[in-house]
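With one protein chain removed, the remaining protein chains of the complex are shown where they sit.
What follows is subunit A.
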Amino acid sequence: MIPWLLLALPLPALAALDKTHGVSPALQDKYIATTSGTWKCLDGSKEIAWSAVNDDYCDCADGSDEPGTSACPDTTFYCTNIGHIGTTIPSSRVNDGLCEPECCDGSDEAPGVCLNLCKQIGEVHRKKVEAELKLRKTGSKIRGTYIAFAHKEKKRLEGLIVNLEREVASREQEVERLRDIAERAESLSAAELERKKQSPLYQSLLSHHTALKSLRKEHKKHLEKEKVLGEILDSLRTGYNPNYQDMAVLEAVRGWESLAGLPHINDVRKGEDGGEEAQAETSKVEEQEEGIWNADQIEVELDRLLKADHVSLLLEHDNIVIRAPPQAILFDITAYLPDSLLPTYVTFRNSVLSWLHVFGIGAVVSDTSAESNRARQALTDAEHSLKLTREEQQTAREDLSDLYNPEGFGLEGEWKKLDGLCLEKNVGDYTYEVCLFEEARQKPNKGGSTFSLGKFTSWNQLAKPGELEYYSKQRYTQGAKCWNGPQRSVELILACGTENALLTVAELEKCEYQITGTTPALCRPLEDENEKVEL
């Protein structure tokens, strides 16, 4: 064996650490030696020498014998922080050479390594807390106005609902009355109408109508597809990832640019804010062919055509074909008279008409079908009004129930005021807009299309309704689909602040945006501090 020099310099274990060093106040009384000079691990698994506590060697399976060193992984160290607030840190941060800001007393490192900064840090901390409290106080005042708003809104809605109830009742009566009239008029003319409907012209009209409707539906589908395609190609053009190094992609971009009359993205990037946009605009003005509708006209005319009442048309057509003079308004009065007066009226009318006839003024043409049609129209209109009123009523009821729904506008209705409020943040290339409880959008600042980033879906699903945490996050989902990616979505993270504002926008993952902001709606009054929100 090779002779070797023995220079063993036994190292003293850490300069005898206090046995309760790093022990939290709650456990202090567990760190006491037995009379025989031993100590039991807190989990009871082992009995060790009292000297083995805090000797910088991990004996216990639960690590409880080393509260003041880093010898046992995944345990905690308690800093007393006299002058500030006591706190625990992971054992991995003990004796690592860094003074933990959480341990302002410097007890996490060997003596002399860290200064005791608790006085200063405590001071700063108190100031910070004060500032926070002040902010919350101001914020909660604003929040109070939101609550008051909700209260007013509640009153308004309740009043509205009462009014609407009344209105519904009266409209219901009206509908009943008109239905009666229409049915009576129709029974007179139904047979006649059926006969007229056999006209090939009318049948053809119906087919045209169906054709038009189908075509329009198809057209709309294509327009939507084209729009989506355009968006895909636009985002391909502006955002295509050159790492794909695919000339096919480049070709596709070029093709789209020439089709859509856009300048090459390369030139745009080169020129940055050149005036290509305007150029592209001017070339778009197309000459209009005579007699041909443009897109807007088509839209309007189609609407009209599709809404046309074919029965009316049929009857009017009839009138024109037999050259009948227009019906006098007079004849229609029947429709508006209460039933009780009708017989009197009819007698009166007949006498007047015959009298008129003597003077050669009126023409006795009984057009019962037109009459019944108008009666039907009046009924439809009345039914529609009733429906609208009922819907209004329904909305008002829902609004009222949402107002204090913890999953809606909060326990105190404090979010109602912000319903639909649009907040914006300009980050250079884009302005991000969040219309609260509605939709989030990305609007390019240098031209291009606006993308929906999603519609309001939910509050923070990881917390319980009613908790502050629940209202600190909103999710907007199902936005426009990304090319080669998911549908855009937003996580809106809110904090108490005196203003409703967006602070930062980050796209942490492709097409998933994280937006932060502030709102007074989150500034709960200070008295709430120790209250438990109960549901």
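Here is the rule we go by: a residue touches a chain if its C-beta (ideal position, glycine included) is under 8 Å from a C-beta of that chain, and two chains touch if they have at least 3 such contacts; residues count from 1.
The criterion applied here is as follows: contacts and distances are computed from a predicted model.
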Per UniProt record, name of the chain withheld from view ["U3 small nucleolar RNA-associated protein 4 homolog", "Mn-superoxide dismutase", "Ribosome biogenesis protein ERB1" or "Glucosidase II subunit alpha"]: "Glucosidase II subunit alpha"
Residue touching the undisplayed chain, where the options are A:Asn54, A:Thr80, A:Asn95 or A:Gln474: A:Asn95
Contacts of subunit A with the absent chain, listed as residue ranges: 1, 4-13, 55-57, 59, 70-71, 73-74, 90, 92-93, 95-98, 241-247, 250, 266, 269-270, 427-428, 484-485, 504, 506-510
